[in-house]
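Here the complex is missing a single protein chain, while all its other protein chains stay put.
Naming follows writing order (A, B, C, D and E), and every chain is counted from residue 1.
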Amino acid sequence: MFRDVGLDKLIAKALEEDVGHGDVTTSAIFTGDEGGIARAVAKEDMVVAGIDVFKKVFLSLDPDIEFHTDCKDGAAAKKGTILAEISGAIKNILIAERVALNFFQRLCGIATLTQKYVEAVKGTRAKIIDTRKTTPCLRDLEKYAVRVGGGFNHRFGLDGGVLIKDNHISAAGGITSAVSGVRNTIPLTLKIEVEVKDLKEVEEALASGVDIIMFDNMKPEEMKKAVLLINGRAIVEASGNVTLERVRQIAETGVDYISVGALTHSSPAADISLNMTIV
Amino acid sequence: MFRDVGLDKLIAKALEEDVGHGDVTTSAIFTGDEGGIARAVAKEDMVVAGIDVFKKVFLSLDPDIEFHTDCKDGAAAKKGTILAEISGAIKNILIAERVALNFFQRLCGIATLTQKYVEAVKGTRAKIIDTRKTTPCLRDLEKYAVRVGGGFNHRFGLDGGVLIKDNHISAAGGITSAVSGVRNTIPLTLKIEVEVKDLKEVEEALASGVDIIMFDNMKPEEMKKAVLLINGRAIVEASGNVTLERVRQIAETGVDYISVGALTHSSPAADISLNMTIV
Amino acid sequence: MFRDVGLDKLIAKALEEDVGHGDVTTSAIFTGDEGGIARAVAKEDMVVAGIDVFKKVFLSLDPDIEFHTDCKDGAAAKKGTILAEISGAIKNILIAERVALNFFQRLCGIATLTQKYVEAVKGTRAKIIDTRKTTPCLRDLEKYAVRVGGGFNHRFGLDGGVLIKDNHISAAGGITSAVSGVRNTIPLTLKIEVEVKDLKEVEEALASGVDIIMFDNMKPEEMKKAVLLINGRAIVEASGNVTLERVRQIAETGVDYISVGALTHSSPAADISLNMTIV
Amino acid sequence: MFRDVGLDKLIAKALEEDVGHGDVTTSAIFTGDEGGIARAVAKEDMVVAGIDVFKKVFLSLDPDIEFHTDCKDGAAAKKGTILAEISGAIKNILIAERVALNFFQRLCGIATLTQKYVEAVKGTRAKIIDTRKTTPCLRDLEKYAVRVGGGFNHRFGLDGGVLIKDNHISAAGGITSAVSGVRNTIPLTLKIEVEVKDLKEVEEALASGVDIIMFDNMKPEEMKKAVLLINGRAIVEASGNVTLERVRQIAETGVDYISVGALTHSSPAADISLNMTIV
Amino acid sequence: MFRDVGLDKLIAKALEEDVGHGDVTTSAIFTGDEGGIARAVAKEDMVVAGIDVFKKVFLSLDPDIEFHTDCKDGAAAKKGTILAEISGAIKNILIAERVALNFFQRLCGIATLTQKYVEAVKGTRAKIIDTRKTTPCLRDLEKYAVRVGGGFNHRFGLDGGVLIKDNHISAAGGITSAVSGVRNTIPLTLKIEVEVKDLKEVEEALASGVDIIMFDNMKPEEMKKAVLLINGRAIVEASGNVTLERVRQIAETGVDYISVGALTHSSPAADISLNMTIV
Partner (left out) sequence: MFRDVGLDKLIAKALEEDVGHGDVTTSAIFTGDEGGIARAVAKEDMVVAGIDVFKKVFLSLDPDIEFHTDCKDGAAAKKGTILAEISGAIKNILIAERVALNFFQRLCGIATLTQKYVEAVKGTRAKIIDTRKTTPCLRDLEKYAVRVGGGFNHRFGLDGGVLIKDNHISAAGGITSAVSGVRNTIPLTLKIEVEVKDLKEVEEALASGVDIIMFDNMKPEEMKKAVLLINGRAIVEASGNVTLERVRQIAETGVDYISVGALTHSSPAADISLNMTIV
């Protein structure tokens, strides 16, 4: 469900960035006719994400390359698994290799980390969601990888949901007026979320009729009280420097969603390598 | 020294990605006339990198925003340091905030991690260098951050240096013929590097007159022997899943450069937040 | 609140389209130094919308042009009103004139038509909203003009809200399963709307817990019954070839929103002309 | 004959605008494998224009979609006519539907309105022509639709013909000097047209040897006199707020061309809908 | 009168092409604060063209650079003339230098060559015109340089004039039917030109009422006869491998225009160098 529209351009940009005026090494050695097979191998356990993007980079450079995979996004691949087999002009496989891996390793990395958070809260009602702390120009891909890893998405961008923060509240003169001001201008189809920092603000938010309440850096015991107070009258999101260590404790407060910036801003790349055979 | 040419377009793309059809929250609450001050604060110790990019995002959206900083790229900022002060229309500061931070936190993260590697090899002759394992479309910025952190750059792209790998070698029928084939077509200004995996290949590489020899996943003791064998007749680079734990041992083999993919593909974002005051 | 991000590029495209290889007439007659004043005059009563876009076209071509206006978007301008005064190099004013007016007349036309619909439902609870039936590449501007005219916006695009139509329902095997399927993948911040065509479907939609119910081409008397049945448990939108003649009758059924495609796909341009004086 | 060059980019932009970060509804319900057939049906009588553009939107998103039509641009389609049948992945048909219709309805709308004007002047020598009052970024398509409707095109842009207006004339110090100034710089292949407002100016224009004389808001009886005076020595165009009511009277003055801004700036969209069947 | 609209983008592309990932030399040596003055000096006699483009490249990279010139486009500059003085950050002057000169030297080269042709036909009625044989993406600049050199422009592109060649004629079944076919679809503002190869075709062209007749590779004596035959009833253009040696002879046949492809496809660059002083 990631955005296909626009992906071609992104890949073209990435190839231009890497190839520049030409791959001087490969072009000197290969005429273009030599065939080869490359196998993408998982060098550690991972959740696969972005196999179609991986494929598309090779095909963008050379539509005659053949790409075969038995993996689907979301699959758990053990260390040693062959993720895909790419065959065709070895020259073009080599030129595209690095860009293809740069996309794919990042997306698998995000899905893999997301799944760890999802596992950590298993059995609670909490769902793991992402943030807007994504890599510039790669947001749709990264949010897709979060979904692949079992997470959910917060808004896609500033136009895809209302999030009223402390600055909005103080500028508007309180939660109530902020919410009513917003309700008057936004598209019909967007929910309204308010960031709160204590129980008093929770009450004001509830009174204003918001759809979602975000606990901003609140302590677990306070979150628990707030969840009880809300009692299903709004969706509840916990936010603020969530780590793998702390996430279960937060989940057990009863919140509906826990947002984790690290999913996209600090996930290590998954280790994948391409082994080539010239045929 | 990062590429200014093209940066405006990259920032514009990133803003389009986040703002989309408009910031529905902020636009509903602020008319545009309200002034404010935002302070970017380091929430952990870090090496600053990308302060000009951070500034440029705000100014791209609103050229009347004022940006003040006492930090320079390369500075070591302690937790709590105010990295910059941004003042102007609070509405526009809020709209640009996330994109500006997404760039800045990534670059500071890379510089900070790079510096750790640099520190780890202090006292040896080894320099830390990056790879082409960068984020698609962000390479110039990321390689700049590596330099800011005290590292050096490997080639910018496939057109900025020759790197003859195993596939090139077997296709060409050996190191010697690969090197002579390449020498005949590449721009005058590029060096030739060959990847080797044992002492026999080191000798062949030396004989072919290459400029740089890369040890691919060789063991420290073997590297030591190879360095002695080369004896200054070529620049020496060590490569292959280098970690902070292993890097010193590798440095002590006497190599000139150690390349670390993790600098750019797995560095966690530096923790920076923006505190706003409406005036 | 229209999207500033991206507007510069849109205007540049529009100027390129019209100017092409150069304004052969104006460039032959004016050296570039001659000054002039142009007055934009309303040739009929209208609601002003897009005055900033109008201004921006001139300034895109020549940043030294001065643009003065006493009008604000949303103002009701009587026939004969001077909407803006543009002074500077007459050559550049002439080159930009047509493109500037093409944007401005369209936006004023939309706001003016929107206001007629808004007036027609005055005193009822119904609000007028737009659709995605906008001009390709001009959506943000057109949806802005709808707001200026007193209307509201439906979703900005396919990513800004869920609208489950008959095809989705039959593919999913009923409203209930369609809604639950969607709920599991969409961003947290989006509402779910379902299109219904009779009371039975209204009941199913209510049971599934949707946020918004859209009556698709239902008759007024049936809408009235459905509104009573829903009784505030969901937001209600009426849709389907709404005309100025029929809109009041629909509004009186008690629906919350009435969507009108004609606002953006069939509004006549407002009549505005530019009178120039060479000085 | 509309510009194919550039059309792909325009369609891509329009799809990006609508799809944004993804069609959240359709992607949640369809896996991508479900097939379907959609029939585009004329909901009112119309002149068909832009069937290839309509087709191209679907194929841009998914080259495997099949598009069948028995209609040709220029055909008169009665209410109820099936204009095209689109079959393939229902998911992609649904995603492309709105953008495809937004283009097609506009173009059919323009052709249909143009034909009404053409009918209205039937039997006279007058031809209906368009103006530069087109939608920003859609000019080539709109001018094509005018031709499809039986109209003719005035210049494509500021580089495609000379039109000397009152401001040019007063700046140049009269028609004679304006024309000779222009003749000295323009491409060999362009005609020169002058706008006149009375018989005296007609005479001056004739003396200067212009190719086309445009009557600017002149009264029918005066136009008749002017036509007699010109007597075939220049092509004659009538201009100025031409309506369907007034156009015949103007045509009967004997002018060669009548330009109508409303063809492109105020034509209502043709009513077309897409009926889908899942197979 | 060259196209300003679009020039910024062209310059940005050219700078990206040359600067790529950064000017590694200059960035290593200059911090950015060092000031300098560069003088552009004509190293041979030339006609100046494109001084504004030359300036714009420097200012695109650094708006604080100051650019002073006493030259105007069209001026005859003797060897040794200082064409412009550029002062500001020496670093940025050095980075922009090559791209700025690449544009400027080409445009001066074209204007200089054009003037030689213009001189060669002095005293005859013939004017020198260009063709569409221009450098891809630089047409507007190159056609501008032709005008600066005293030449005239043929059509800007395929949309800016009709030129019926032998293939069109044979496909249409003769000049007469080709001309009438074209007249029925082209914009009102374009002239019709036909290519002829003998007197018989000249007569057919005249009969069809074309505006311009082009002699395609006809011999001087035949051109003379054709000019007498035409006798002012159409504009006359001579075409076909015109050289500086042959052009006067052709001009003396009495033709109105002589088109010369070499003006833009084979003009040597004018020799200009930049002398820098660090201050």
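Note that in this section a contact is a pair of C-beta atoms (placed from the backbone, for glycine too) under 8 Å apart; a residue touches a chain by one contact, two chains touch by 3 or more.
Everything numeric here is computed off the predicted structure, so don't read it as measured data.
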(request) Check each of E:Asp18, E:Glu85 or E:Glu203 against the chain that is not shown and name the one that touches it. (result) E:Asp18
(request) Sort through E:Val5, E:Ala49, E:Ala77 or E:Val99 and give me the one touching the missing partner chain. (result) E:Val99
(message) For review purposes, identify every residue of chain B that touches the missing chain, sorted by number.
(response) 1, 129, 147, 152-156, 159-163, 185-191, 193, 212, 235, 237, 257
(message) I need the residue numbers on chain A that touch the omitted chain, in ascending order.
(response) 12, 15-16, 19-22, 24, 27-28, 61
(message) Take the complete complex as the reference. Which residues in chain E touch the chain that isn't displayed?
(response) 10, 13-14, 17-30, 34, 36, 90, 94-95, 98-99, 101-103, 105-106, 109, 132-139, 156-165, 167-168, 170-172, 178, 181-182, 184-187, 190, 241, 261-262, 265-266, 268-269, 271, 276, 278
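Note that only the chains that are shown with their structure count from here on.
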(request) Mind having a look at which chain is the central one, using mean CA positions? (result) C
(request) Look at the interfaces A-B and D-E and say which one is made up of more C-beta pairs in contact. (result) A-B
(message) Can you compute the centre-to-centre distance for chain D and chain E, using the mean CA position of each chain? Integer Å is fine.
(response) 32
(request) Between chain B and chain C, tell me the centre distance in angstrom, where each centre is the average of that chain's C-alpha atoms. (result) 44
(request) Any chance you could list the residues of chain B touching two or more other chains? (result) 19-22, 24, 27-28, 139, 156-157, 160
